[in-house]
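Shown below is the structure under consideration.
A protein chain is absent from this complex, but the other protein chains hold their places.
In order of appearance the chains are A, B and C, and numbering begins at 1 in each one.
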Amino acid sequence: MKDWQPKILAILCNWCSYAGADLAGVSRIQYPPNIRVVRIPCSGRVDPLFIMKSLQSGFDGVLVSGCHPGDCHYLSGNYVARRRFAILKPLLEFIGIEPERVQFSWISAGEGERFAEVMTKVTNDVKKIGPAKRLVKGVQK
Amino acid sequence: MVRLEKGKFDDFIRSLAEDYIVYAAVTTGGKSSFKVVASAGEIDEGRLLTDRSPKEIFFPHSEVLFEYDEDGIRETEKAGKPIAVWGLRGCDVKSLAMLDKVFGTARQMPDNEMFEDPYWKRKYDNSLIFGLACNEPRSSCFCNWLGGGPHSEDASDIFVIDAGDVFLMQPVSDKGKAFIGKMTDAAGASAQDEKRAAGASVAKASGADEKKAAELASGARAMMAEPPDLDGLDERLKGIFHEDIWEEMSAKCVNCGACAFVCSTCHCFDVQDEGKGGKGKRIRIWDSCMFPIFTREASGHNPRPLSRDRFKQRVMHKYSYFVDNYGESLCTGCGRCVIVCPVGVDIREVIKRVLSFEGKGAR
Amino acid sequence: MIEELREKVKKLLAGGDVELVIGWEKGSQPLSSTPVFIDSPEEADRLVFDSTCGNNPAVYSTKDARRLVKAGKKVGVVVKGCDARSLSLYVAEKQVKRDNIVIIGVPCRGVLDSDKVEELAGGREVLEYSEQDGKITVRGKDLDLTFDAKDVLSASCLACIYPDAKEYDIFIGEARDGKPNKEQNAAIDEFEKLSSEERWKRMEEIYSKCIRCYACRNVCPSCYCNECFVDQNDPQWIGKTPEITDTMIFHIIRNLHVAGRCVECGACERACPMGLDLLLLNRKAAREVEERFGYVTGIDSGEKPAMADFREDEKQNFIMG
Partner (left out) sequence: MSNTYIPVNMRVETIAVEDKEKALRTFDLVFVDEADGKRFTYMPGQFCEFSLLGKGESPFGIASSPTETDFLRFTVNRTGSVTNEIHYLREGDTVGIRGPLGNWYPVEKFKGGNVVIIGGGFAFTTLRSLIVYMLEHRQDYGDLTVIYGARNPDLFLYKDELAQWQKRDDLTLHLTIDKPVEGWTGMTGFVPAVVRELAPSTENAWVVVCGPPIMIKFTLPVLAELRFPDARVYTSLERRMKCGIGKCGRCNIGSKYICIDGPVFSMEELGEIPETP
């Protein structure tokens, strides 16, 4: 357990958060290597099923990040997504999934620094609560 | 016939559990199913029918066919002790015998064991089935429509009648006779095999016992309404295959799988792989012809696109196709589907409607 | 009441105002009624309405009868308060045209939870059932019991706010307005007091009983997708096993899909052959939607459904600052 490192899935929108990750990269800003990135066109594309599937497949944490409100490339994608997450998040906590497991943020293309901060925070949060057990499918038994 | 005092039922189950994995009706959270038990106290004797079908003892909802990893395929371990099932109602006993025709034999290629189902056979072939008589059938029961009856001994190894303070046990199959024989021997044996002697405290049934059994049987039969004549139902169904009557009969069906999943004879399944990286397992899972995805092909074409088509398939398979292949209907009249159907489809009414239909195609 | 309903339906059918009326008739089991499709005035006498009418008949206006609706034919639907909300939702979601349905409201006193009745009957089979003035009597062999209806009503009915249709064309009797119900959030308030571990344990208890028959989904008026996400197999998103992780993901995602669309009719819970407590999550989602977005499903067919809508200045305290 001492050597345990969480696996965290970051689902990033193409136009802002992914570009933010890029900026963090080219600016050589350090952030934890626990992050695996999936690029999607817009946070509005994120089906809650993606998040559940990630947890089921063994990710210890999931972060979804899109453009700041008002900045969506498709004008309203992140607003629609926000409503969805606004219900998903309390529902997951309700059934007993730790709030740290699934998190949401807005990161713009210019926020490389912030991208690294958010990744660090999510990683530390998940490290604190330990490996995911709930909802994980036991294929590795 | 032998008698087992109910006071000694717990000893009986405990001793049975030494040689067998014993399944019996257990109720948890208001719903009952057949589960492994170690003592009589866990058994819910009051239930006429379990909510879940006992087919899951031998054909579980989800069953691992094999596991695999980088080194290749590993077959799942074979069962250790044989299985004994206590208290299966006549309908459920019969359903297992029907499933054995499907899984245990190779219809198309007789004597070709390649076409037998090893997962079913390794559990069912060595099993010991205690059938239990129904002294008070429910209004949803219709076993007598399909050649069964509340006191039907068919396919049981040992048939048990609950006669108040005692269980009366009638050996039926050779396996059952051997078991009862061993028990009576043990009862006669001295205390040197203490455990066995205690567990097997059975005695020969008296004339009064036999009389009581016969009374209970005729009483139970009298409680069931006269069945309609199902002769020729299979051909009749084929005749009306293309008639509009199906539209009417299936109108309220919402195509869920509740009927199929509580059915004691429905046995369709899906095979899927679950794994990650190079490791995983191939499993089979219950499936139902009620679901649109059941027949939908990769191209998107679905030979049974409508709700009506799928409803029809289930009825046809049970009361016509299975008759062609195995000589009897794939239904034992347990009535579980009647009880659970969320929209009140009653298969008995469907059958009656088919029998009374006088349009084209009916003979 | 029932005579009035039958007369009204006869008139509608005889006058050609509707082609078909969806309602309930007596079922084959003592404690059951079953959906019925009436297409001629003579058949209208089959209609019943009592506390066994637990199905939501609105469901048929998106299933088989949709063909009629789509063909521009008019369909009458006999509805309880919750069922009427489903129809309003359909109109809001453009599944049916308001002009194509005739909403026939009936006064609802709540519907039975047959599991509760069976529990009180203690294993003895109920063969007869009658109700009068809020009392329910069941009879059978060695069985003669009378109890308060509220002891055997569905959880959804005990928490009901809109027992009668809010939008209707015809109402049998006088429709009551919605009234606050302190029971509405009782179950979730109680549940939220538990620790995260306890909540998860309880959820495991509930969803481990699921047999994946999808009765809940198929009787649900809000589940009308042509292809459900669990039926997608290319790629297959979710396992088909009865393992807890698969069943739970199915139920949670279904729950999210009906969030802001669930009318809390409880048809799912009554349909469940394994007696799963399905409403808890539904109610939780509905409360979140109401508190955050001020939206209650199926009350106003002119209002845009919550999850298809947004406001720019919404509260976003759940997003990392």
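Observations, loosely collected:
Here is the rule we go by: a contact is a pair of C-beta atoms (placed from the backbone, for glycine too) under 8 Å apart; a residue touches a chain by one contact, two chains touch by 3 or more.
Treat the numbers as computed from the prediction; the structure is a model and nothing was measured.
Within the full complex, the chain left out of the display is in contact with B, C.
The chain omitted from view is touched by exactly one of B:33, B:127 or B:320, namely B:320. Here one chain is not drawn; of B:10, B:42 or B:116, the residue touching it is B:116.
One chain of the complex is left out; on subunit B, the residues touching it are 65-66, 68, 72-73, 75, 102-103, 106-109, 113-119, 121, 238, 241-242, 267-273, 275-276, 278, 280, 282, 284, 287, 289, 294-299, 301, 303, 313, 316-317, 320-321, 324-325. Where subunit C meets the chain that is not shown, the touching residues are 233-236.
Operating definition for what follows: only the chains that are shown with their structure count from here on.
Of all the chains shown, the one with its CA centroid nearest the global CA centroid is C.
Across A-B and B-C, the chain pair carrying more C-beta contacts is B-C. As a whole-number value, the distance joining the C-alpha centres of subunit A and subunit B reads 48 Å. Centre-to-centre separation between subunit B and subunit C, using Cα means, comes to 33 Å.
Within subunit A, contacts with two or more other chains are made by residues 137. For subunit B, the set of residues that touch two or more other chains comprises 274. The part of subunit C that touches subunit B in the complex is made up of residues 27-30, 32-37, 55, 59-60, 63-64, 115, 119, 123, 125, 127, 141, 205, 209, 211-215, 217-219, 227, 231, 233-234, 236, 239-243, 267, 270-275. For subunit A in complex with subunit C, the touching residues are 48-49, 52-53, 56, 69-70, 76, 79-80, 82-98, 103-106, 118, 121, 134-138.
Contact residues on subunit C toward subunit A in their complex (touch as defined above): 188, 191-192, 196-201, 203, 229, 237-239, 243, 245-246, 248-249, 252-253, 255-256, 259-260, 281, 284-285, 288-289, 292-293, 306-312, 314-316, 318-320.
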